[in-house]
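Only a single protein chain was left out; the remaining protein chains are all shown in position.
Moving on, here comes chain A:
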Amino acid sequence: MGKRVAKEVSIAVADAVAQCKVDVVSAYPITPQTHIVEHLADLVNNGELDAEYIPVESEHAAMSACIGAAATGARTFTSTAAQGLLFMYEMLPIASAFRLPIVMVIANRAISAPISIWNDHGDVMTMRDLGWIQTFAENGQEAVDLVYHAYRVAEKAMLPVAVNLDGFIVTHVVEPVELLDQELVDKYIPPLKMKHKLDPKKPITIGAIGVPEIYTEARKAQDEAFKASYKVVVKAWQEFEKISGRRYQPIETYKMEDAEVALVIMGSLAETAMNTVDALREKGKKVGLIRIRLWRPFPTQDFIKALGKVKAITVFDRALSHGATGGPVGIEVRSALYQSNKRPKVLNLIGALGGRDVTTEDFEELFDRTFSFIKAKPRFAYEIFGAKE
């Protein structure tokens, strides 16, 4: 068993990355990710981590360096947030199309303007279609475990993985965290062996032109690999449970067995929501919670199964898709339900934007609204929750 220590989550995440024996860390510091890469820089500087630390001049270069390094067979890490992620944008689909097992931690932060350093999921939602496997952590322990998991998955599926942590709320709190014993990490994440890589002794070309006669096929091949990664993800969690005793699934449910209404949410706000569920359950209200841990590839079947017998759900989004039929998660959920026989009413609220607090009382109100939504006329669009009129 690993040792349980109280640590700032960013530091614990960096320690986990170091335990994964990365060869290259390339990053540009941006709040609220800074502590992660700073600590990694310390570890490299102190000789505790035998890796190249590339202090680049921008996030675009950070991802470029990871791509170049990963293509030679190196294990890589980077981390970013908000505008930094957007600055990386051009390189993100290249990492996935090249099938490179890059791992990135995104300390989720609202995007500008107005400038906000606080948390929501607006940043990562911009990259949801770019072929990165994406997981969302709820707390510090999960953040650390999802880092181990990310390397396992990335290198088995040969696809990049983004681990999302809520900025400040998760990254900057001190929590009791259990890091795995090094020998278990070594077993779970053996040295990276790539079938094809850049090697002067065995030259190959990566990044050739894709004329119209081949581009479609290239994307189809990538998409098939991406969809197949679902199984890799689930298997990696099962194997993780064997070594750590900690169980993870693409969709987590809380008190859903007999729930009539449910809240659907991602990230750390689920902890607050769980308290609300407990409080309402004590009052005899049949409420439940569904938390999406694996966002891409979207676990449609698990999600539909998780719904149980609910009559109405509220999807609580942490990002806007201006002028769309819902927030990103709301759209996803409605689309999944359309093909299913199980079709509860869906209320889609967008809230906790730019660090706005959402309390247990807010969630109580939200559950009340979900109950009254069972009989209400369906509403197709979304609503921004908590905006002062």
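Convention: a contact is a pair of C-beta atoms (placed from the backbone, for glycine too) under 8 Å apart; a residue touches a chain by one contact, two chains touch by 3 or more; residues count from 1.
Heads up, the rule we're going with is that contacts and distances are computed from a predicted model.
Trainee: I want to check something: the complex is missing a chain, and I'd like its UniProt protein name from "Sugar ABC transporter permease", "Protein-methionine-sulfoxide reductase catalytic subunit MsrP", "Peptide/nickel transport system substrate-binding protein" or "Pyruvate ferredoxin oxidoreductase".
Mentor: Of "Sugar ABC transporter permease", "Protein-methionine-sulfoxide reductase catalytic subunit MsrP", "Peptide/nickel transport system substrate-binding protein" or "Pyruvate ferredoxin oxidoreductase", the absent chain's UniProt record names it "Pyruvate ferredoxin oxidoreductase".
Trainee: Which of these touches the unseen chain: A:Val174, A:Ile204, A:Ala324 or A:Ala387?
Mentor: Considering all chains, including the one not shown, the answer is A:Ile204.
Trainee: Write down which of A:Thr216, A:Asn275, A:Gln301 or A:Thr359 is the residue touching the left-out chain.
Mentor: Answer from the full complex: A:Thr216 touches the omitted chain.
Trainee: Out of A:Val24, A:Ala62 or A:Met158, which residue would touch the omitted chain in the full complex?
Mentor: A:Met158
Trainee: Extract the touching residues of chain A with respect to the undisplayed chain.
Mentor: 97-100, 158, 195-196, 203-206, 208, 210-214, 216-218, 220-222, 224-225
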